[in-house]
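Complex shown without one protein chain; remaining protein chains in place.
For chain A:
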Amino acid sequence: MIRALIVDDEPPALSELRVLLDEAGNIDIVGEAGNAVEAIAAINRLQPEVVFLDIQMPRISGLEMIAMLDPSHAPRIVFLTAHDDYAVQAFEENAFDYLLKPVDPLRLGKTLQRLQRDRAPQDVGLLKRAHPLRQIPCSGQNRISLLRVEDVEYVASRASGVFVVGEDGKERFTELSLRTLEERTSMFQCHRQFLVNLDHIQELRFEEGGLGRIVTLGGRTVPVSRRFLALLKEKLGVD
């Protein structure tokens, strides 16, 4: 059984896809998502082998979403689109396959056969070449906001999740992993649990035991571990 996640913002489209996959058999639908943020969370949580991903979705399209996936456990992607404008680009983004909606069961069958044959994990190296992130999706109470990377002061990873702190000092929850953010943005890892935006550093204080402490332009502090201090000094051009 192939573990699959299905993602589409239109409920009837989701149920249609579910029916088709059920009919095809040998597929275990482990979850559904109605938008990119839900999808990222579901992928992190459920670690499916394949994601059937609609391209046209609110705020963050399917194409944009791939760049936000944690490269350490990236599933294979089968894109779905109503119109083949995006087909070429979809393959450039290293999709496994793409399907046109409404989906033809025979065509879906071929995709599933290929998936069955080729169960090797997605080539992580290819995904790394994806475009750098310009915005970070953050989920609030009932909204998703997109925070521009240059407006972020630092990112903190806690037991409760990854939080992005903007210039306003507000902490926003994001589904993206610290590793994704480190790889896809220009932010600098200064601690096992922290990324900092170098453009927002006001002060670097040195503390006992080879530790450091960053004071941001907004006056908030970010710890620097021994491991990253030397590299940080080099980055900032101080000795």
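Operating definition for what follows: a contact is a pair of C-beta atoms (placed from the backbone, for glycine too) under 8 Å apart; a residue touches a chain by one contact, two chains touch by 3 or more; residues count from 1.
Here is the rule we use: contacts and distances are computed from a predicted model.
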Q. Quick one: the chain not pictured, UniProt calls it what, "Carbon monoxide dehydrogenase", "ABC transporter ATP-binding protein", "Phosphoenolpyruvate-protein phosphotransferase" or "histidine kinase"?
A. "histidine kinase"
Q: Return the single residue from A:Asn35, A:Thr111 or A:Thr216 that touches the missing chain.
A: A:Asn35
Q) Which residue among A:Ile2, A:Val30, A:Leu46 or A:Ala82 touches the omitted chain? A) A:Ala82
**Q.** chain A residues touching the omitted chain (full complex)
**A.** 9-13, 15-16, 19, 34-35, 37, 56, 58-59, 82-83, 85, 100-103, 142-145
